[in-house]
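Just one protein chain is left out here, and the rest sit where they should.
A, B and C are the chain letters, set down in written order, and residue numbers restart from 1 in every chain.
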Amino acid sequence: MNKRKIINDPVHGFITIDHPLIFKVLAHPIYQRLRRIHQMALAALVYPGAVHSRFHHALGAYHLMGEALKELRSKGVAITDEEVLASKLAILLHDVGHGPYSHALEHVLVSGVHHEQLSLLIMQQMNSEMDGALDLAIQIFTNKHEKRFLYQLLSGQLDVDRMDYLTRDSFFTGVIEGSIGYDRIIKMLTVHNGELMVEEKGIYSIEKFLVARRLMYWQVYLHKTVLVAEKMLVNILKRAKEIGANSPSEFLNMFLNAEMLKHSPAQLLFEFCQLDDNDVMSAVKQWQMHEDKVLSLLCGMLFNRNLLKIKMQTTPFEDADVANKKQTIQSLLQLTDEEANYFVFDGEATNTTYDVHEEKINILFKDDAVKDISQVDNALIQQSISSKVKKYYLCYWK
Amino acid sequence: MNKRKIINDPVHGFITIDHPLIFKVLAHPIYQRLRRIHQMALAALVYPGAVHSRFHHALGAYHLMGEALKELRSKGVAITDEEVLASKLAILLHDVGHGPYSHALEHVLVSGVHHEQLSLLIMQQMNSEMDGALDLAIQIFTNKHEKRFLYQLLSGQLDVDRMDYLTRDSFFTGVIEGSIGYDRIIKMLTVHNGELMVEEKGIYSIEKFLVARRLMYWQVYLHKTVLVAEKMLVNILKRAKEIGANSPSEFLNMFLNAEMLKHSPAQLLFEFCQLDDNDVMSAVKQWQMHEDKVLSLLCGMLFNRNLLKIKMQTTPFEDADVANKKQTIQSLLQLTDEEANYFVFDGEATNTTYDVHEEKINILFKDDAVKDISQVDNALIQQSISSKVKKYYLCYWK
Amino acid sequence: MNKRKIINDPVHGFITIDHPLIFKVLAHPIYQRLRRIHQMALAALVYPGAVHSRFHHALGAYHLMGEALKELRSKGVAITDEEVLASKLAILLHDVGHGPYSHALEHVLVSGVHHEQLSLLIMQQMNSEMDGALDLAIQIFTNKHEKRFLYQLLSGQLDVDRMDYLTRDSFFTGVIEGSIGYDRIIKMLTVHNGELMVEEKGIYSIEKFLVARRLMYWQVYLHKTVLVAEKMLVNILKRAKEIGANSPSEFLNMFLNAEMLKHSPAQLLFEFCQLDDNDVMSAVKQWQMHEDKVLSLLCGMLFNRNLLKIKMQTTPFEDADVANKKQTIQSLLQLTDEEANYFVFDGEATNTTYDVHEEKINILFKDDAVKDISQVDNALIQQSISSKVKKYYLCYWK
Partner (left out) sequence: MNKRKIINDPVHGFITIDHPLIFKVLAHPIYQRLRRIHQMALAALVYPGAVHSRFHHALGAYHLMGEALKELRSKGVAITDEEVLASKLAILLHDVGHGPYSHALEHVLVSGVHHEQLSLLIMQQMNSEMDGALDLAIQIFTNKHEKRFLYQLLSGQLDVDRMDYLTRDSFFTGVIEGSIGYDRIIKMLTVHNGELMVEEKGIYSIEKFLVARRLMYWQVYLHKTVLVAEKMLVNILKRAKEIGANSPSEFLNMFLNAEMLKHSPAQLLFEFCQLDDNDVMSAVKQWQMHEDKVLSLLCGMLFNRNLLKIKMQTTPFEDADVANKKQTIQSLLQLTDEEANYFVFDGEATNTTYDVHEEKINILFKDDAVKDISQVDNALIQQSISSKVKKYYLCYWK
């Protein structure tokens, strides 16, 4: 009998680990690093419970992948044991490329490289360490495996990634209205013509899922206080780069520095994998005492949760209003025009409830007809609400 | 110090009873009767947990009324202690006029009288027993009290009745996607110009509430198996009336019988208050052995959950199809044309997600603007989905 | 692919039915009868949510049986598909012999016959209807199957029956402290030398299970108000028997009547299977107007939850005190000495936290040693607390 381990998860109950390869991946230092990266970046400044890690989320998604495959098999869908294992490995690794405070800092630290590309690079490196044991997992991850529905479970409109993070983020924030009833959705999944679909009687659960996601976006992910905190963190790293500030972490320094360009891709990947949230927060802490006024002010404010003011509205802000606020801070703190931009700035936050062009959640009817969720009779999710919702924000010194 | 009692409620935790009048109402035999009336009629045939009573629901709504008033008071809304007590009494009694298997049988047993009128009659009778102690409660219940928001909490688009039954029905059926986050909604309530409103940041919770309600309607209340069972029960009582069948309950007989017309209203009200679900189910049980073929067949089927077949679709059924099915059963069981109607029948079930003309959920913005939930920017709940959704059903002998 | 049905259960989530025999048993009228028998008899008079049915409990235990067998198989215990099915059938049917308000009325209605014997009789009858399809299930139920651990899962110290009813009763009463963490216990089950055991690291979960059971007994099952209500119901049926009262249910009459003795066992079994809680409650309702003073008084009180007073203490009541209270009621209501016993009576309620002689919960240590839970080092559950706890109650007219 194989070694077998059970992990307590307040969200899903118990998560079972029962294959040597899964153990091996979990134990890998690069994987353990995910323990030190918050799933929700700075959201804990508003929702104090939201301190769960990417490691925990990946475990949860791995669990749901197992549940979904079990359900599909019980409905007669052919899935081999190798495919089960590979799908679980793929979901376990899907987020391994995330850096510290990921969504916020992705563009500052490694501009131009998406975390999914990094995940793939890391998977490939692990694969060579493991003599090709991840071949099939990588095939599925890159959508090159013939059974497309496995890819869709991993990265589609109803993938287990989304199901886990919405459930988990709702759980840890305490925003229970964001819960999505993932267990019912999983029971409703089916495969038709090789594509992942939802049975007819799952329609209302899917509607509910989309509305819960909408709620989570506006109430949590794009909560104005979370937004301003993340923008301030971005500004901090931008400023540090600009003035060549040194952090206590040599690896973080690498990414703030032109030296970086001289390293080989393999070296850079290694260095990237040394970074976690601690490096960033330790830098912020130390830079509170930096001699650069802009940097020290921003760091002191963020570190002690003494944030910039933020307003959000459905129309753009007046240029005059923005200019006016900049003027005030400039003369108050004796800043250059450019420096003032670190304290007063506006922008847009957008979210789409259901994009009828890009998203495809297919409903399978009893008569084998297939319709997109936005096309079923009396759909709640219609053309008319499928456009991007845009909100404008303005951050400024109080 | 007053007598004080705590009741365990799996839905709300603990419910506190702390006023002599509340104790008096709860202990009244007419009130205790609600223990024997299922909140969800025959839904337990599909959702085995859904066996909770109207008594339990009324207690829950009473609890939420207390919570809502506490919240409003803490926001500075003026509410006297007398109004608090009266509002609690009113919600406790709002459903006291429900008869056995209420929604299903209302029209068969006491045709032409709505349960709210019966609730009022009973409240008035109790009030005279209690020397006018319910005066203010009745005033609020009939919307004659000047503080309109108290009536709206009792019977409006966001009343505590609805909040409790959606929450409770979701809990006992296990359809967790139907949960509405009532505690957040209550935190978002406010009063503006004497009207009940929702604060701006509660918009997504309200959307969620409406979508959860929509889901509960189609997935639970109008579930096709629940529907056919309730229709069969209606047919059973209609047939019993038609052929003058006798039940083991003399009170039920009264309502199935022309004698009824000779009784005074006061007598009838007394007799109505003797009825509960047991009377109906005992009759069904006994009528399984009735000599009338139609009655005994229907009773045997319902009692043993061997129901008629039902189909539901978004377009009306073909007349020929219905006629055809009737023909079959008629010759199979040797029935008259009229008798066949008890086994083959069609109809419509309708539900509206949000009726922009009738429903008014007002959102209060920070700048004191007031908008209906369907009028806010980027509303999910729009004109376009505010029309009635109609589904057609056909029940027939398998 | 087999027909497959999913039932929503608020306690366990989703329960899957996927075998024709299971469908057949569930659809049987004798089985459907369990829908009309409350799992917790009159406990709803104290805990309004506790109205769940024996049908629902049996479904839940069936679900847990499936989970436990899946877990054991994954640990390498050999269990055939036939044994899985038979164990599930056995647990589904284990309570089918329960009569109305079972524990309370067992001794009044069918004195001398335990409900487990009735369950067996009914299983045997169903088995002959089903051409022996229940053979193996009956073998397991009667502990004649060689794999003793299957019987232990069905009816042992840690059986799925107990796990479900403690969990379910805790859920529906809202007494959350009574929850037992059944999922962890199931994960800790194992089989050693053919016997069901618990892995070493499950010790604290088992302690917790026993303490939760203790709490449920004293706080819920033997709650003094529940106790007095059940004693009153017993007294009602005793009195009805004594004076030969007629109920609206002819089947109930059979069991209250000497005629019964003339019926054959097969006839009696059939008749017994017609009874449910409604028959009893309809009788109580009608007997409120019976000419016998004792009967009508008791029925009126129980029906309207206007119960006798009850005191509970750890020492027996003084004879003089009891006699005194009897005297009072006798003269007040003009009763004979014997009639007074219906209104004033005392007795004992007992419960044992863990009986070291009868109960055997075996812990399997890593070194293959086996110890009873009361024998492990630093056991909470020790000899000293394994004696029966006795409480004395006195019920009387207020």
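Some notes on this structure:
Everything that follows uses one rule, which is that a contact is a pair of C-beta atoms (placed from the backbone, for glycine too) under 8 Å apart; a residue touches a chain by one contact, two chains touch by 3 or more.
Worth saying up front: this structure is predicted, and the values here are computed from it rather than measured.
Within the whole complex, touches from the chain that is not shown fall on A, B, C. Among the residues A:Ser282, A:Ser296, A:Thr328 or A:Thr352, only A:Ser282 touches the chain that is left out of the figure. Shown as candidates are C:Val211, C:Val234, C:Met260 or C:Ala349; the residue that touches the absent chain is C:Val211.
The residue from C:His56, C:Arg184, C:Lys231 or C:Lys285 that touches the chain not shown here is C:Arg184. Within the complete assembly, C:Gln219 is the residue of C:Thr16, C:Gln32, C:Gln219 or C:Asn246 that touches the hidden chain.
Contact between chain B and the absent chain runs through residues 1, 4, 6, 13-14, 18, 74-76, 183-184, 187. Within the entire complex, the positions of chain C that touch the omitted partner chain are 176-177, 179-181, 184, 204-205, 207-208, 211-212, 214-215, 218-219, 314, 353, 377-378, 380, 382, 384-385, 389. Against the chain not displayed here, chain A makes contact via residues 7-11, 13, 27, 29, 32, 35-36, 44-45, 47-49, 51-53, 55-56, 59, 171-175, 248-249, 274, 278-279, 281-282, 285-286, 303-306.
Throughout what follows, only the chains that are shown with their structure count from here on.
Both copies, chain A and chain C, contribute mostly matching positions to the interface they share, with over half of the numbers common to the two. Centres computed as Cα averages put chain A at a distance of 43 Å from chain B. Look at where the CA atoms of chain B average out and do the same for chain C: the two points lie 32 Å apart.
Separating the centre of chain A from that of chain C, both taken as means of CA atoms, is a distance of 49 Å. Within chain B, contacts with two or more other chains are made by no residue at all.
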